[in-house]
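Here the complex is missing one protein chain, while the rest keep their positions.
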Amino acid sequence: MTDRNDVADWWRTAIIDMEPGRIHLRGHPVQELIGTTGFAQMIWLMVMGERIDGPRAALFEAALVAAVDHGPQAPSIAAARMAATCGVGLQSAMATGLNMLGNVHGGAGEQAGALYQQALTAGPDTLGQTLDQWRSEHGRFLPGFGHRFHKPVDPRAPRLLALVDEAAQSGAVGGRFAMIARAIEAHLALERGKPVPMNIDGATAVIYAELGCPPPLARGFFGLSRSVGLLAHAWEQTEQGGRNKGPTPPGYRWTYDADK
Amino acid sequence: MTDRNDVADWWRTAIIDMEPGRIHLRGHPVQELIGTTGFAQMIWLMVMGERIDGPRAALFEAALVAAVDHGPQAPSIAAARMAATCGVGLQSAMATGLNMLGNVHGGAGEQAGALYQQALTAGPDTLGQTLDQWRSEHGRFLPGFGHRFHKPVDPRAPRLLALVDEAAQSGAVGGRFAMIARAIEAHLALERGKPVPMNIDGATAVIYAELGCPPPLARGFFGLSRSVGLLAHAWEQTEQGGRNKGPTPPGYRWTYDADK
Amino acid sequence: MTDRNDVADWWRTAIIDMEPGRIHLRGHPVQELIGTTGFAQMIWLMVMGERIDGPRAALFEAALVAAVDHGPQAPSIAAARMAATCGVGLQSAMATGLNMLGNVHGGAGEQAGALYQQALTAGPDTLGQTLDQWRSEHGRFLPGFGHRFHKPVDPRAPRLLALVDEAAQSGAVGGRFAMIARAIEAHLALERGKPVPMNIDGATAVIYAELGCPPPLARGFFGLSRSVGLLAHAWEQTEQGGRNKGPTPPGYRWTYDADK
Partner (left out) sequence: MTDRNDVADWWRTAIIDMEPGRIHLRGHPVQELIGTTGFAQMIWLMVMGERIDGPRAALFEAALVAAVDHGPQAPSIAAARMAATCGVGLQSAMATGLNMLGNVHGGAGEQAGALYQQALTAGPDTLGQTLDQWRSEHGRFLPGFGHRFHKPVDPRAPRLLALVDEAAQSGAVGGRFAMIARAIEAHLALERGKPVPMNIDGATAVIYAELGCPPPLARGFFGLSRSVGLLAHAWEQTEQGGRNKGPTPPGYRWTYDADK
């Protein structure tokens, strides 16, 4: 048995301090945050531990808005809709969709952020080598570039980059990561002889990097953003009704192949 | 086998329309929403299908900000922190915490909304009977009132109610649900001979009802709000490290009792 | 602050007792259970707190075997397969599928068990009234009877019932619930003028009731059983590969309908 101090210290946090009738979040009384702080600003404060304002807050908000949904073809959205027909609560349906996100679905933002960081450290003259090394370690697709569906271009990316440019011109962010990302985009176009444009993950990774987020948080923020779509679709499906809704109409079933 | 139209119609949504290079959310090109729409406004648009602005948007934002966290004692937050030490991704840790939310944890907002609606329909003269009937059907605690920890008062509730009052004075919302909720609060105080003040769930339910949300969405919006705390805590725990972190220090274990 | 005893007693269980180098499960040293106890028997011991053997164990095992899979059309199985392509671990993919199970998908066993109990208590002479009352409270479908896909009959149900009959003839179980379930089946056939045969949920509910399980455990045992299919499918999908696999082929997408 350990002593009481061990218990008292088992959970330790800088996020929240609480007594009966008193809740402080990141050092601020909750009642002072309510009504004065936007939801996106609150997210930043809670996760990063500091306030965000003005053009930097706007940039963060843009990244959150951009990734909310990609339709019922996305595994996350489909799962939330299915769950809504299985007799679980709305929050469980959301959790089911959120739990779909991993290294492949919703993980590219973190990887793109890490790639940018690596490219920045190595310097512009060695970009080709940096990309080659990345591919030798992680496979042939560069995270954040190209899209299997949105040809020629993912409409979210140029809009996000334009906002980064504005913020860089006003001095709100440095703009180095936008430059790095565009250099990669240009390099890829030359290499392949056709454009492989930045996608939503590449663009939001620029924003998160410009704002000083560690790359893994790109994944967490994507999760918050996509949760909006999860709720919207789970609720719409709830209203539509349906019971035990599978991926395809009952008539279709699947292919049985004993040799797989 | 059914025909192709069945497949095409299996998933049907009014939320998102998409072609290669084109994403429309609730009828708006995504690139027009990015940079012009706040994250809270985007949540409303996606879930409710219409824009929210001005004082109504501010009220919605306040409700989202208020419920982000209740510390590592809350099962949701504790679960996300534990998960962060078990070798799963950040999004899975968030999903684990979100999945803790159900009828009991994070469900009171929906119930309070339904109670207000019932009280409104029955009218003020029969409030006592409405409450008695509720209790006979659902148990002795009225959802949205009283708090086992925050004595005498949950600091979030009065602040939220004050914002509703402001919005009602400006005509942005009707204010009927604030009145109903306060009438219930007053009734309870008389009945018990001591205050049983409105809590966070009771207060956010007032906001959601004033804004015209169906009660079940109180649960969904709570999930979005609490996900912020889930991410903040999962990330902090990731940074703190730890492996297989259980609820209490290893020395404590548990009580074995063969008769339970 | 509470005192140490409160902590020591916060978690209390009759299931497991542990010291360094010593693990007792339901009072048995784990090393004595390993190699002497079948997995199904172990499940029963852990959950019900007592040993199960002989024909009763065989019956329980049959129920567990029967419900392992219903193919990639089932939301649970589809979700596990999708998750396996999203870059999460095998266990998370299983959890995603398990989390699909709720009141509608995987909940009928519990409901059927409760219905049998109610019919038994009311007695055979009032079966029609019992069923009518159930329907007035829970809707027009009786849990455990009929199947939207398996016409004319779910092949698992008659086999399970035959095993119950054998066990009843040997005196291993009483057989009352098999009788009740068949009486309901006969009543339904008369009522509708065509057979509405017992399905897997109705048949496993008979077994669980015969063995003395509280109805909610039908749901838990179904979860254990279906987890086998979840693992098999998640693993097969992992081996097949695929990235971000949605419910339908990428070319199909969905129907956009602004009015839903």
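Some points to look at:
Letters A, B and C mark the chains in the order given here, with residues in each chain numbered from 1 onward.
FYI, a contact is a pair of C-beta atoms (placed from the backbone, for glycine too) under 8 Å apart; a residue touches a chain by one contact, two chains touch by 3 or more.
As the structure is a prediction and not an experimental result, all values here were calculated from the model.
One of C:G123, C:P152, C:G171 or C:G193 touches the chain omitted from the figure, and that residue is C:P152.
Of the listed residues A:G71, A:G89 or A:G144, the one in contact with the hidden chain in the full complex is A:G89. Only one of C:A58, C:L120, C:A183 or C:V196 touches the absent chain when the whole complex is considered: C:A58.
Set against the missing chain, the residues A:R12, A:R135 or A:R243 yield one that touches it, A:R12.
For subunit B, the list of residues touching the undisplayed chain reads 1, 4, 7-8, 71-76, 78-79, 82-83, 85-88, 92, 95-96, 99-107, 148-149, 236, 239-240, 243-248, 250, 252-254, 260.
Residues of subunit C that touch the chain left out of view are 1-2, 6-7, 10-16, 18, 20-23, 25, 29-31, 33-35, 37-40, 42-43, 46-47, 58, 61-62, 64-66, 68-73, 78, 81, 89-92, 94-96, 98-99, 101-103, 106-107, 149-156, 158-160, 163, 216-217, 219-224, 227-229, 231-236, 238, 240, 248-252.
Across the interface with the omitted chain, subunit A contributes residues 7-14, 16-18, 27, 87-89, 92, 99, 247-248, 252-260.
One rule holds in what follows: only the chains that are shown with their structure count from here on.
For the pair subunit B and subunit C, the fraction of shared interface numbers is greater than half, so the two copies use mostly the same residues to meet. At the far end from subunit B, in terms of centres built from Cα atoms, lies C. In this assembly, the C-alpha centroid of subunit A lies 36 Å from the C-alpha centroid of subunit C. With centres defined as mean CA coordinates, subunit C is found 31 Å away from subunit B.
Along subunit C, residues 7-8, 87-88, 92, 99, 247-248, 252-254, 260 each make contact with two or more other chains.
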